[in-house]
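All protein chains but one are shown at their positions in the complex.
Just so it is clear, A, B and C label the chains in written order, and each chain counts residues from 1 on its own.
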Amino acid sequence: MTHLPGLLDTEAIRKDFPLLDRTVHDGKKLVYLDNAATSQKPRQVLDALNDYYEKSNANVHRGVHTLAEEATALYEGARDRVAAFVNAPSRDEVVFTKNASESLNLVANMLGWADEPYRVDRDTEIVITEMEHHSNIVPWQLLAQRTGAKLKWFGLTDEGRLDLSRIDEVITERTKVVSFVLVSNILGTVNPVETIVRRAQEVGALVVIDASQAAPHMPLDVQALGADFVAFTGHKMCAPTGIGVLWGRQELLEDLPPFLGGGEMIETVTMSSSTYAPAPHKFEAGTPPIAQAVGLGAAVDYLSAIGMDRIEAHEHALVQYAVDRLCQVPDLRIIGPVTAEDRGAAISFTLGDIHPHDVGQVLDEQGIAVRVGHHCARPVCLRYGIPATTRASFYLYSTPADVDALVDGLEHVRNFFG
Amino acid sequence: MTHLPGLLDTEAIRKDFPLLDRTVHDGKKLVYLDNAATSQKPRQVLDALNDYYEKSNANVHRGVHTLAEEATALYEGARDRVAAFVNAPSRDEVVFTKNASESLNLVANMLGWADEPYRVDRDTEIVITEMEHHSNIVPWQLLAQRTGAKLKWFGLTDEGRLDLSRIDEVITERTKVVSFVLVSNILGTVNPVETIVRRAQEVGALVVIDASQAAPHMPLDVQALGADFVAFTGHKMCAPTGIGVLWGRQELLEDLPPFLGGGEMIETVTMSSSTYAPAPHKFEAGTPPIAQAVGLGAAVDYLSAIGMDRIEAHEHALVQYAVDRLCQVPDLRIIGPVTAEDRGAAISFTLGDIHPHDVGQVLDEQGIAVRVGHHCARPVCLRYGIPATTRASFYLYSTPADVDALVDGLEHVRNFFG
Amino acid sequence: MKLDSMYQDVILDHYKHPHGRGLRDGDAEVHHVNPTCGDEITLRVRLAGTTIEDVSYEGQGCSISQASASVLNELLVGKEIDEARRVQEVFLELMQSKGKLEPDDAMEEVLEDAVAFAGVSKYPARVKCALLSWMAWKDATAQALSQGGTTSTQEGTA
Partner (left out) sequence: MKLDSMYQDVILDHYKHPHGRGLRDGDAEVHHVNPTCGDEITLRVRLAGTTIEDVSYEGQGCSISQASASVLNELLVGKEIDEARRVQEVFLELMQSKGKLEPDDAMEEVLEDAVAFAGVSKYPARVKCALLSWMAWKDATAQALSQGGTTSTQEGTA
């Protein structure tokens, strides 16, 4: 066993995750390296779900009966936990959505329907980057198409970093909103928030941060980020599918118009007009993902008990080790920073001219689960002139042995197609 | 024990629902009569969720590894099940959303952004009814505000039915869309679909049906309904929270523009423009509610195994019994049809001038869970000049003994405030 | 019986025989709604200098919200605004205590009949009912003071 400084006690942690015991293909031990796509769930989260459904399940907010009060307390309690997890100044700034994609679409739609000074229209510009996940590209393309606003973006350097050399020309007085990813899901790059936020604030643009690959892996402090909105998604951070988060600054959530209309989000309704509840409820139309929020609350408790700083250190050590070992695999080219500095736990690479699909298939046969394709970030593949990548991504339960298995597996791939 | 013809074997069924064993307030047996708000979940559905998370959890659609293939097969298998459950001509007509509210907002937004002949704009009219749930009012109010279209609605008769006497004046050549509830969540009324659909088709208007209170309780056949879109929600039909369904006619789903943008819903993306995947994926941006869809599939299996026609008969018998018994409670006034014909399993009422909040509180103390308030259908309360109602609503596990407990409980309420 | 801790006789009394109900002349009028249940109140405040001369109200609601408005009228009419504000703050504190605050003599002296609402604080869904009229009063008083006496209507949330 390889020992690296900073590693967590993965032997203990892995016991919490029932799925990690699984075998595939006739008894091969599963090596799960697809954490950037979704994480596995600890027993503690599954217990919280079962407890909710077996003991307290009811619709929230509108009942005086015991179950309804319990369900409401659990749901709103999850909001408190998430608010604390990201150091939100107020719990009312935490909006529950169905995933990060909805969170980002929510912001784009709010800004499209907003009054001045927020309104995005044909005289304004939207800025994103070339390393965004499709979920932080398409909503802005749609907004641009529908409002006539201009969509601009930061390109990438050969090293897999944002090219901010012309930042003052990209973000200008016409820029209404700048939306960018904190940690890239394909390149692994951690972006320089401060530089971008400073320039955006200079011109009075709103800042949206896609923290989908950050919230699971490092301490997240929305106040320290200085952004106006931060989006992330539950399923990548030990929580159930079906829940996402949008954090937004209180006065913005108060000023901006609603997105989806329906039950829960209203103050009073007549046939001809309605008034809306205060945030966060204004943005939570219909029966919310109650059990999923409860699960997210349990996930946040689980992660916090271990410590986000320790999880970050664990992954940092592992990425360092993985980058070093992968660099020794013949014909392997890392797409993204070839260092562990300012780098998250997802490592994309190509292997000679063996197509990632083939790489993934042969690895799978050995029990190693990696993701292959464009990882919902096709512009990055275009930028680096490749059709796709193979991506290995780690989490708190990943081990040096997982990295070793991957490296051995790649050797096998090379032989297979050699 | 009261025996009524047509009842299900509730003794056996109730064993499937762990929560129904619960007691409240120091050992009082729970009498759960809040099924129109949300249903309880059978063991079979919880097992499906746990199985998914413990054995096959992965992100869908983009992986070649074993878990990803299993998760995709489970998720898409749930789509097959739901398609069969509502007799959809094609599985590709089933879109998974987060709840019925999102489904309805999805339609409203598609029509707002659509090209002709579907486009809703200032020269067109939208028709709803006065008995809609807020989730089928507010999306259309927002659409009307944003496009300049005119919002019209059918009023209600004193008996709690739709007033269709002026149907030709309400639905006209200018009408682009007619959206109405199949079964009212507050009045219990089952609406005459055929009459409305015939008139809508005459003028070429699209028909949207809110089947949130129908799908859990009766056989649903989207082809027989003759509608263009049908929306419903998982949590009211034994499935988890966090999942809803929009069924739509294939050619409409093909022609209409997307709503949320992001991962999963694209065909190909460049920085400046994108093309979209065919339906249903076009409307499923981001990581979908995977586990919740699997749970919905299990719920649909569970309900189908019992038989939707038998569930309908069970509830019909129970509602008949409940209406009869409630009519004998002094000062009790049913808001909605005072008959079991064309009537769902939700019964709203007032009790003298005791406020529903107080009714609900005193019932809760006896273990009886009912809902009180405007039930997200405030215009109905305004229409009948009442601030709120108390609502008891039944499901496949409800029994005549539950009705008896309610009637006894109401007697206690009258004494308490007498 | 636990229910008795919420429905104290004092509360039921106020509910059945409300004090000062009905709308009379005022310096400011507000309309507040509890969106979760539809309870509504229209409330007017009339000031004479810094003294509360009248609080008149009309509304729809449960026993808790009705009784609470009645107690408010009884407690605040005739008081100086500053003193009334202190009463309102103590009442708010009690209601937000989740049943964990045992009113002591000092609190009882300030709140009089309103201490009877201590039991309601255990029921989160009902706390808003108890607070509806108090939030409306606070809002109306602020308006009466800032507008120097003009009557206005506004929607707000309890």
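Just so it is clear, a contact is a pair of C-beta atoms (placed from the backbone, for glycine too) under 8 Å apart; a residue touches a chain by one contact, two chains touch by 3 or more.
Bear in mind that the values here come from a model prediction, so they are computed numbers and not experimental data.
Participant: Can you pull out the displayed chains that the omitted chain is in contact with?
Facilitator: So, taking every chain into account, the missing one touches A, B.
Participant: Out of A:V269, A:V362 or A:A392, which residue would touch the omitted chain in the full complex?
Facilitator: The single option touching the absent chain is A:V362.
Participant: Among the options A:A68, A:V372 or A:L406, which residue touches the chain absent from this view?
Facilitator: Spelled out, the listed residue whose C-beta touches the missing chain is A:V372.
Participant: Looking beyond the chains shown, say which of B:E69, B:D92, B:E130 or B:D301 touches the absent one.
Facilitator: B:E69
Participant: What residue numbers in chain A mark contact with the hidden partner chain?
Facilitator: 25-26, 355-358, 361-362, 365, 372-374, 378, 381, 387-388, 416-417
Participant: Write the list of chain B residues that the hidden chain touches.
Facilitator: Residue positions of chain B that touch the missing chain: 61-64, 68-69, 72-73, 266-268, 275, 277-278.
Just so it is clear, only the chains that are shown with their structure count from here on.
Participant: Could you tell me the distance, in whole angstrom, between the mean C-alpha positions of chain A and chain C?
Facilitator: That pair's centroid distance is 45 Å.
Participant: Please work out the Cα centroid separation of chain B and chain C, and write it as a whole number of Å.
Facilitator: Chain centres of chain B and chain C, defined by C-alpha means, are spaced 38 Å apart.
Participant: If you average the CA atoms of chain A and of chain B, how many Å lie between those two points?
Facilitator: 31
Participant: Give the residues of chain C that touch two or more other chains, as numbers and ranges in rising order.
Facilitator: As it turns out, chain C has residues touching two or more other chains at 36-37, 123, 126.
Participant: List, in ascending order, every residue of chain A touching at least 2 other chains.
Facilitator: In chain A, 62-64, 68, 266, 268 touch at least two other chains.
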